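Only one protein chain is missing from this complex, and each of the others stays in its spot.
Right, subunit A next:
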């Protein structure tokens, strides 16, 4: 009995992870083995004031975060003292400015998808173009990133620039906003961000991991509004109220970086790919940032306390799961997303067809906005089943192109691809990805890798887990696909795919 009680008390120790995402906020409570013991989730409103504009109400988000934290703790049936740390992961780049004396946001948050800064980004590129700040920040000038969004708010919210100059205004991505409120807000809240989130502002120098004065001056952003940049895993402060009052807030990571961490990609060459509507692939490239000449982003993967930072290359694919949805909703060839596999499995191969879904141009590694989608190789022989196969292969080949670009930039060969996201239930697709990469594809047993990454980082910071080896020991393989494709077939098919990609380019003529 006494023995039982002692195991029980060691097991009554948990980490809470807050995932402030694009459509909802979630809180998951994890035990030491990385198992979920409580979860709560709440969606927030998507505000579309104009075409291309996307906003969130930061106050609603903070209220939801408080609710889901309380909800998850209640559902887990644990007490405050059982929680050893709070970790945070968040939608990246979404930008909010608020008054530090009242805690009121000065405007809705500008969401990463918001394209209102397109023109501003072109202007900021001056004669150099979109790579003007790439060497320092690892990023091209694009509307996703936070810096230009800050500038837009300063230019467009009346009196804001003056208030900022008087030191009344604070900037944050959603990690900063949540941490500031969680640690007391107007009553002593800490104004910090972590290196991964800071690396998406276009204002941080990747080598120094500090705000870049020259870039801030070029964008006309007063440095007083910027938070202090911390590591991804250290105690920033303690929660001031709610179900977790008094518990240390000990990690922050952008969502894709959190997934990289949750997938325990701690060694150079380890990468993860999250297959959803679109796909985000990140590869650990070690302790030096690697410039990309192939259209990838250079970003901070994570930094644990005062250890060396770990950098990553990032490539995203705009259309993957959404192509399956397109086959279902626009083409009506299938009635559920899962049926794509049934249809595709009814034939041996693609029948000579290739589908390049460049619906809004080609992204990494081509960056060709003039491209549009094509289906090539059509003959009388081709059926909808061949098309279904081409749809799945499109995701596999696009993954291959990103991986090839990563290898070219870094000289690092991907050792294995760890996958997560909804499309991992598609067995044929996972096998196909392994075949075209000629690399094992591995699915972990935990689907919540993003939250788990935040929990892991927070747990490391407070000594809940001793080191990354302990986290690796937690990682469980649920499935593994190994390459089965003949090398000659792979080479021929890749050549055909690249030919199909060529056919997409130049479809949209230059304006005027």
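Following the convention adopted for this analysis, a contact is a pair of C-beta atoms (placed from the backbone, for glycine too) under 8 Å apart; a residue touches a chain by one contact, two chains touch by 3 or more; residues count from 1.
As a working rule, contacts and distances are computed from a predicted model.
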item: "Glycerol operon regulatory protein", "tRNA modification GTPase MnmE", "Cell division topological specificity factor" or "NADH-quinone oxidoreductase subunit L" - which is the UniProt name of the missing chain; value: "Glycerol operon regulatory protein"
item: Sole residue of A:128, A:267, A:338 or A:489 that reaches the chain not shown, by the stated touch rule; value: A:338
item: Selected from A:128, A:378 or A:478 as touching the chain missing from the view; value: A:478
item: Absent-chain interface as seen on subunit A, which is shown; value: 35, 336-342, 422, 424-427, 445-447, 476-481
